[in-house]
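Every protein chain of the complex appears in place save one, which is left out.
So, subunit A:
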Amino acid sequence: MADQSILRITRELRDIQRGSDLSIAVACKDSNVRHIRALIIGPPDTPYEFGFFEFSVKFGREYPTKSPAVNSLTTNGGRTRFNPNIYAGGKVCLSILGTWRGERGEEWSSAQGLESILISIQSLMSGNPYENEPGFENSNTDYDKKNQQAYVAKIRHETLRVSVIERLEGYLGINKYNGSYVMPYTPDVETDNRGDMGFEAAFEPFKDKVKRLFLWYYDSYVKAIDEESKKHSDGSRFEKMPFEGTGNTMEGTFQYTDLMTRLTVIRMRLMQESDGWVTEGKIAASKESSLANNLQRQFEQTVELFKKNDAIALDLELVDSNPFLWQLVLFGRPMTNLDGGMFRVKIYISPQFPSELPRVKVETPIFHHRVSKDGQLCFLVQKPDELCSYVEAIVAAIEDENPAYDPRTLVNLEASRLFWGSVEDRKVYSRKLRRSAQDSSEF
């Protein structure tokens, strides 16, 4: 009887995990489904853009009659208040959580749930978070306007520094002062759980996902740093907001030059990591490990599958007979923009597959809204533990001509701007894509 809420929690977890919302993720340890970790990706066109914000959500036995307890874990070790309603101490002020006196009709109800909570938190991460602070909703004096800009500017910097760069440096064991290797540590340890800190620190459910998303959004981070560094010189101080009190602030200085260097190191390390998989995979294959055999079999099955499929023309092979590195050559479909193209894509498979998921790189230069400048492909896999699903997803992403607009899938900024721009822009996009397809046969 006491466990009746478990059913609902597992159902909600499964629904979110199966869903296609790119901006939230949830995970829990098998030992305790009442204690959930959630990851919210900062919404596009806000100072939180493509930041990685982690939360702990604890469900009591009375859920869903009572709301769960939610805490922010991305707090720069308890020093940074990322939003008027997301405190440095981790508290999340939200009327549906009962942590803020809401208007009648804004409180918790048992029809609310994990997803509605996460979406509410995400909506706090807006383009102008200054007005989230009670009493500042309609503030429009020149003083307020100046503050609003200064607030956005420092959130942008800290989103990049804390939620992206330091998180990745932690995952990869990068010493932030000189880029050298240190033992990995977790920057965001739950403050309310110091007793079992070692245990908590080991639970990093979003590590692999964040690494892949980092590569997708790398160009956006670079662009943000480029633009912001022109406005905020290194060493200039963050402005203090009128509502920021002692111990619950966002203090610091702009250091965009430093952030750029660190961003580059992270990207390089991630590339090295995937190259390392290939080397490790080679060894595993020579020892005929069960994973190597399994991948070999999956490769053969996938080849058979696509041989039967006349609609898609592609060529699959193992690079150097290594089942951990697949090479796919996709032949552009006639009568489309891809006509005449030959696109070489590599699939890097981790020796920890499927707990670490494969990474994909498009090696042939292509001007495409879903392929970043350095060949990162934005694709969505149906069945993450089956390799043939990756091949399908890669083909679908490259051939996709009528995607739904989703700013979270726009990994090539210039191509997306043209693709979603005016009629004239779209023509330019198609022309550039066709040209890259034609050039690809010579690559």
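The definition used in the following text is that contacts are C-beta pairs under 8 Å (C-beta built on N, C-alpha and C of every residue); 3 or more make two chains touch, one makes a residue touch a chain; residues count from 1.
Assume contacts and distances are computed from a predicted model.
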Complex member absent from the view - protein name from UniProt, among "Protein translocase subunit SecY", "TIF34-translation initiation factor eIF3, p39 subunit", "Anaphase-promoting complex subunit 11" or "Large ribosomal subunit protein mL64": "Anaphase-promoting complex subunit 11"
Touch criterion as defined above, residue of A:Q17, A:N32 or A:T65 at the omitted chain: A:T65
Contact partner of the left-out chain, one of A:N32, A:S110 or A:N175: A:S110
Touch list for subunit A against the chain that is not drawn: 1, 4-5, 7-8, 11-12, 64-66, 98, 104-105, 107-113
